[in-house]
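With one protein chain held back, the other chains of the complex are shown just where they sit.
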């Protein structure tokens, strides 16, 4: 019943979007949660349409310029954005090597953002520090898209996942979704669970005890009334799944090489496991993969991770188009710092770019950093 | 009276430019001084128009290709040029990392220039050696723009400054212009003084004795009949200014870290100083800035340094368009060397690319190197 209602809300949002034109409420994409359900649906809908009729959008951004500020190299994400703007008839400028850039002359993020946003219609920013995209949005003369800020957020990956699911399953609702691998550190996984929790799905969380989902993610599923189970065996779980989302075990997340080695090969998807799965299973992976999916699975028609990468380009095309179409006003002076409070997260951008106003939301006796979401007990 | 006459000349030039189409007399932009006053006005005028009606120029360079040969990385300058050609509907190719390039296989500047100018309609070159752009122009199959040749010239920065002043002040004439910081080493400052000396302005030169303007720049102001004063205190000078041009104290210009530290924080523009300034002061800075302008000044409406960066894009758009429209003939064999004379500047391109003809102008018992302007006593 609840599920049915949500599905209705979802459909309603799509219809509304079609009626009222494409302008979005949000000016930037920093965190997917900043967007309304309506905005999500609008993007997903438009991505779908672009996939079906790419030639119709060949000039959608003609004369428009996107800048990619990649303080940390990430070739695939950058190429996906660049392909997206080119497919829309626009152009791009940017850098992917901070050592080559003026950053090396000691320029602040803020100044670079003000200058480059003066040249461009859209900024895409990637940085190893958490909250960097939020910081950029305070100063930018055009919309900002967060293309990854450290281990914090990577909203266009989640958007990609949603667009792929809608394409492959025709719905985002009532699916049994298995997530497998590193469920503790993967921001991609956390963000996807948060998003899919809004659409009455069921989760099967497949991991070792060491790499299980953090409790705040369980709180999200509970709050949305989404059933979930934690299991160890991929083999046992796979027959029940509509969707299997595999993840990479990242070396850099582990304290020691031994710990990494003990975890890295626990979950490997191979032909034998695929034989136990449903005929319409959809296998996703944010890529790059290392060993967690055998190459022999690649040509199985249920392996959709390469299609997913392509969906990512269409998701970005839709996002770019909608943000560029929305009205934009230059920001005024940034807000004031909350006196006497400092973010305790050493990876937070506010601890590296010192001019940034230190601002927090108050919630339940906590301060929550508006850049990196760190919780600070009062 | 003289001033009035000059203003007339300036206006006349603009009107003439509008009447006779856009073709320029100069084939390259190596040194701004190679351009006639008419050419300057044409560029400034067109930049202004592009700012007012950007959509009208969206296809001005459609099908045209610009190459950026950045032997020395300079992300902001490169992005400004790339944004400019994209805004005109053209495309770009290029490199910004000489280690990645064929230069590492020992190719001469000359050969790279001949090859890449065969692909392109315009070359933009940056190099740490003085005279490199001049050298490139001897061999290029298309117009060359100097985007900085070591500490020697950076004419599009000066063009940017002029376009910004025209936009913000509506005139280039009869202004009281303060220049503050490193007036000794800054090529930007020297070039701007030379340019503004042609339009009957007054200068207030604000620096420490160690970083004051060289005497040949004073000669220029004297020759043009422009009054100037050298002062130490920014605080005392600021109320009199129409324009304040701040500059960065560059670490790499100093013999020792101690010397740098003693100078770097002498001049800092802050809110307090801004309160002493006129209401229509225009604050400029070539950027990147380090500490010489406080962040608190950024949202003062008189702070125009970020607008200046944007004006730079329009200045480059105008320049690119005009150079591409002008007729171009391939150069013949380069001139012969003057026998027995060698440039004494170790940073001169002729001392690094040995095939270059060593050519000099003779003036007042001196040889002046045609690449780097080094003066050599006969």
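Letters A and B mark the chains as written, and numbering starts fresh at 1 in each.
Convention: a residue touches a chain if its C-beta (ideal position, glycine included) is under 8 Å from a C-beta of that chain, and two chains touch if they have at least 3 such contacts.
Values in this document were obtained by computation on a predicted structure and should not be read as measured data.
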Hidden partner chain, touching residue among B:94, B:131, B:178 or B:312: B:94
Per the touch definition above, residue among B:110, B:218, B:276 or B:302 touching the missing chain: B:110
Residues of chain B in contact with the chain not shown: 62-63, 65, 67, 91-95, 97, 100-102, 105-107, 110-111, 114-116, 118-120, 332-333, 355
For chain A, residues in touch with the removed chain: 55, 58, 73-76, 79-80, 82-83, 86-87, 89, 91, 96-97, 287-290, 295, 298-299, 306-307, 309-310, 313
